[in-house]
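Okay, here's the structure, questions in a sec.
Yeah, one chain of the complex is gone here, protein chain that is, but the others are all in their spots.
Our next item is subunit A:
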Amino acid sequence: MLSNSLHDPARASRLAGLIATPLLLLAAMAYTGFNPLLLADGDTAGTLWRFVADFFPPSTDGTFLHDMLRETATTLAIASSGLALAVLLGLPLALLTSRALDRDTLCGEAPARPWQALQRLLRAMLIVLRGVPDLVWALLLVRAAGLGSLPAVLALGLAYGGMLGKVYAEILESQPREAAAALAASGASRLAVFGYALLPQAATELISYSVYRWECAIRASAVMGFVGAGGLGLLLDTSLRMLNGGEVGSLLLLFAALVALTEGVSRVSRAAIHSRAGGAALATGTLSLLALSLLWLWPQWREAPFDVAGLWRFAQEFLRPTLRGDFLVQVGSGVLETLLVSALGSALAFIGGALLALPASNRGPRWLRAPVQLLLNFLRGTPDLLWGALAVLALGLGPAAGVLALAVHTSGVLGRLFAQTLENTPPDAEAALRHSGAGRLACLCYGLLPQALPQWLAYTLYRWENNIRIAAILGLVGAGGLGQQLYLALSLFQLSNAATLILAMLLLSWGVESFSRWLRQRLG
């Protein structure tokens, strides 16, 4: 029998959430010193606008354009060879760790203990590989082994290898199991089960995900130069430091073009997988791109050979984290600051994303749709570190700038996802309300939002997991958090301090991931 009570059974927890969330966010605002009103302040706005006004006209200086072309090629080459390395690292690790290939899952055999232990070890390794942001890997490798594009390639290979290893394994696990089980039952090896049963099923998904990662790798390698690891980031870093607006303007246009280009290539490639001819073309294209990339990077690597002895010396100093009390207190305040910046930034982006999603989807006035979509692309496509640098100009050095940068960048990401959710929401509830005479606002609040909201919250929490890593590196441009401490420690060769800071980053990112997973389960 249904309960007669008119009260919401989940009232207590909802009410608690409704009261606690704004309070926590207000506390975060107080701690980070983020005050949206500051943006309206004449002085701050003036500083920012003077710089932004300099973006136009973009610099057309000959040497600069020449450097820009060269570094664009380097950026593309780093991304392509870095991703190739990541596949070489991630695929074997996925094959070793995926539960979809385990005989115990497939045909109920008791698993061997040493094998399970090895798998657990490899999974932990994957977590560390992807838990350290790629930019931090690059920073470490630049300090350990010297200059150039090789550290950037290795950094991408390690961080993305960890990510691909996990996702490849999960893709294999999501496939229908019958064919694999049949092969395993007849005694086929792990590799044979993969090659003959799972690969044919999962190939398109595996390739499609890899292509998407290539797209991400390009965005990532465009900022590697911020830590001295080659590519366009080097130019952007210099132009931003010198407050050379025209150069930043040119670079922004280039970034936008690059993002559009890679998204186009990525879309075409993902469509091409489905035909035999398309697949062959994609394979040829990939191999040629890789060959050209290595050809382009080779002279740089030859000039600055990797310092293996240096790497060894570095590892010895690095593997002794500082655990002194006063230093731990300092790291603790950095951790808290990073956590609050990421949480507040993501929460503000939830609001920003929601406001932008309505006009960007088919809900708003038609004339507004295209410009808002363009705005979303711009917010999303501009690298987060650049937003960080601009936010520092607007709000000054410190965590408040980090909050602003994350909020702006993530609004672009969430706005697009939120708009997709709105477009996929069944219109029935809204239509029913409208027919019974409800106004537009009521339709929105009672018909549409209740359906979209759980998905929106889930997206925001996912994004928060990502933002905690970004918040940890925004300190590189002076926007607070652990990043500045890490950069200082590595600049001053205080490697044991750097080790502690990276451990803190790992713990923080792991903690946020676990908390967010728990929240998502409760919400879903």
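Here is the rule we go by: a residue touches a chain if its C-beta (ideal position, glycine included) is under 8 Å from a C-beta of that chain, and two chains touch if they have at least 3 such contacts; residues count from 1.
Please note the rule applied: contacts and distances are computed from a predicted model.
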| item | value |
| --- | --- |
| Per UniProt, the name of the complex member that is left out, chosen from "Fe-S cluster assembly ATPase SufC", "Selenate ABC transporter substrate-binding protein", "FAS1-like dehydratase domain-containing protein" or "Aspartyl/glutamyl-tRNA(Asn/Gln) amidotransferase subunit C" | "Selenate ABC transporter substrate-binding protein" |
| Identified contact with the non-displayed chain, of A:R241, A:R440 or A:R517 | A:R241 |
| Which of A:F51, A:F318, A:F418 or A:W456 contacts the chain that the document leaves out | A:F51 |
| Residue among A:E173, A:E205, A:E263 or A:D307 touching the omitted chain | A:D307 |
| Option touching the unshown chain, where A:P58, A:G82 or A:G228 are the choices | A:G228 |
| Absent-chain interface as seen on subunit A, which is shown | 43, 46-47, 50-51, 63, 142-147, 225, 227-228, 234, 237-238, 241-243, 284, 287-288, 291-292, 294-295, 298-299, 302-305, 307, 310, 313, 392-393, 396-398, 478, 484, 487-488, 490-494 |
